[in-house]
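All protein chains of the complex are present and in place, except for one that has been dropped.
For clarity, chains are labelled A and B in written order, and residue numbers in each chain start from 1.
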Amino acid sequence: MDRRSLLALGLGAGAAGLVGTVPGAFAQTNGGNGQPRPAGTPAPAARGEAFRVLMLTFRGDTDVERGFRDYFAANDIKVEFMTRDVERDASKVKPILAEVLPTFRPNLIYTYGTPLTLGVAGPYDAPSTAGFVRDIPVVFALVAAPVQVKIAPSLASSGRNVTGAVHVVPTDVQMRAMQSYKAFKKVGVIYSPNESNSVAIIDEMKAFSATIGAEVLAQPLTMVGSKPTGDGVEDFVRNLKAQGAEWLYLPADTFLATIFDRVGPAALAAGLPTFGATEFFLREGLGLVGLVSRYYSVGQLAASKAAEILVQHVPPQDIPIETLKRFALIINMNVAKQLGVYPPIAMLNYAEVIT
Amino acid sequence: MRRTTLGLIIVFALIAAACVAFGAYFSYVTLINAHRGVIEARCGIAAQRVVDVVEKAASLGIALPAQQTLTAVLEREARVEDAIRSMDLTDEHGIVLFSSEPGRVGLDTTRDTERGLTRPVRNDIGQSLGRVVVRYDSKILTDGAATLASDLRRIALPTLLWAGAATLVIGLLLAALLQRAVRRAAEPHLWPPAARAALASVEEAHRTAGPPASGVTGGGAA
Partner (left out) sequence: MIGLRGGISIAIVIILCSALAVIGWGAEQAAQRTIAPEIVAKANSVGRAAADLVQRAAAVGVPFDRLVGVNRYFDDLRAANVEFTQISLNAAGGKELARSGAVSSGGDAPRVFVPVEDADGHRLGDVMIVVDPSVVSQQVGAVLVDVAFIGIVALLVALELVALVVGTRGLESLVAVERRLKALKRGVLSRQEGGAGAAGDLILPIDRHVETLAGRHLSLRAEAERRGDAEALARLDEIEVRTGLGRVQAAESEAAIAVRPALFLFMLAEELTRPFLPRAAQALGVPAGFGPDVAASLPIVAFMAVVALCQVPFASLSERLGRRPGFLAGAALAAAGYVVSAISPHYDVFLAARVATAVGYALVFVSAQGHVVDLSSGAARSAALAVFVRAIMVASLCGPPIGGVIADRLGPGVAFATSAGLALVALLVARLTLPAAERHRSVANVGLADLKAAARAPGLMSLLLGCAFPAKFLFAALCFLLVPLELQREGFSSAAIGRFQMIYPVLMVIGVPFFAALADRFSARAGFVVAGGLVSGIGALAVLLHPSVALIVVALVALGWGQAMSIASQSALVADTATSMGAGRAAGVLGLFRLVERSGNAAGPASAGFLLSTLGFAAATGFLGAVAVAGAMLFALSGRRVFVHHSRRPSSAAASEGSSA
């Protein structure tokens, strides 16, 4: 019997109201601290105690954490939270875990974003000696591409003690939103060719465009060695416009996000409407419109998965990694006015308008 | 045979009358449904507006119980439609959180006996947060149904009687024609033209075919 099923058995026994812990079941954690600790910790809820959840944040509390905590409150699930912030430095994960795990003994660990999640759970193909957390369920939020970064081999199942909430809006849903704002036959896109996630999105865009008879003009950023640069990005925007692009799509591309302040004004100057995959671009980068996940809701989605693990004892590998059922459409009206490209009025029924 | 004919005619008259009755009843049901559909659609528009407000707020992280401005929204929407008696926002268990009628807060809408219209409120992860419940004046429905019923009855009853009677009359007429035809058939000189012609040609053939001495005349019965 492996440790995980022992743990599950312990939780199950606790839920069934059996008194006591599973006797003699001690196991080594892989948390890297080398301290032994009982694996069959009984579920606290059965004894009227709160579940213990360790929350690791990347840049302090955000709406994601708020949604995560609110979910438990709204569903009357008693949870004791311990929050630790890594201050945008994923290397702090190991020391924090070493310090917290033996004393707090969390039933579940929450992680924010890709670096933290990888820091805690590691890639799924890491050797068992690599020292990542294995016996405590990990629920992540705000990981854009868990498959590409090897957190999980597929969205249907991580195959291990990990699940979570993805915040990226499916590409075809974004394309449809773009299409209903203003129909297009040619759409331009700028991306970093070294980011596999972005390359995958370009493929999805092409697949969707084929179904509506449209064409994708994909413009990779200039590479210097193995790193992309922003050189000539304004020219790229103008070129796309000259080639007849009716939209400029900006994917959730890590490097691209750092040069939004150059892309947005260039597109505006060229009279090219922009559709962004992140809220940040719309609020700060002069984007016209975007379809994004509300961070609060992403937190709630992650919490719903945590609750499934804690309360219903569903093993994390049986809980698919999902995105939201509904997204927020954000329109920057100032940009719309400058471009003279107004949204169809039906969109105002559900869009959030920035004025 | 007379009894058979009569039985047949009565069965047919009953079928005709039953069809008319069915037609009237189905028309009534269709009209009633259309009537209710129109009224509910009207209330539904108002309810959906409230749902949109609540869902948008929820996705920004404002918990349902914290949306204090909802009372004003519900009051405004309920006032717009005169058919609406009250408009509530309930939690997922049906307990009223906010209402256009302050007295209803805390009530359990699942125990409401009157007809209501509900629209679910969901959050971004597809979970039910609660419902918008509209109670409309059921008198509007019952009044409408009564008017429709009386209007239709006024037209359907005479039609039904007429259809049954017309079938009876036509049936009896046909039966009388049949009787007459049978009576006439007993007399060869009253037979239908085709039969008379056939008879004549037979007579003719028989006359010429037979030996001259035994010519047959007349068509009388033996």
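Simple rule for what comes next: a residue touches a chain if its C-beta (ideal position, glycine included) is under 8 Å from a C-beta of that chain, and two chains touch if they have at least 3 such contacts.
All values reported here derive from a predicted model rather than from experimental measurement.
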Touch with the omitted chain, as defined above, among A:N75, A:Q243 or A:N349: A:N349
For subunit A, residues in touch with the removed chain: 333, 336-337, 340, 342-349, 353, 355
Sites on subunit B contacted by the missing partner chain, in the whole complex: 1, 3-5, 7-9, 11-12, 15-16, 18-20, 22-24, 26-28, 30-31, 34-35, 38-39, 41-42, 45-46, 49, 80-81, 83, 144, 147-148, 151-152, 154-156, 159-160, 162-163, 166-167, 170-171, 174-175, 178, 181-182, 185-188, 191-192, 194-195, 197-199, 201-202, 205-206, 208-211, 216, 219, 221-222
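The definition used in the following text is that only the chains that are shown with their structure count from here on.
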Complex contact set, residues of subunit B against subunit A: 52, 55-56, 59-61, 63, 122-127
For the subunit A and subunit B complex, residues of the former touching the latter: 63, 66-67, 70, 74, 293-294, 296-297, 300-301, 304, 324-328, 349-350, 352
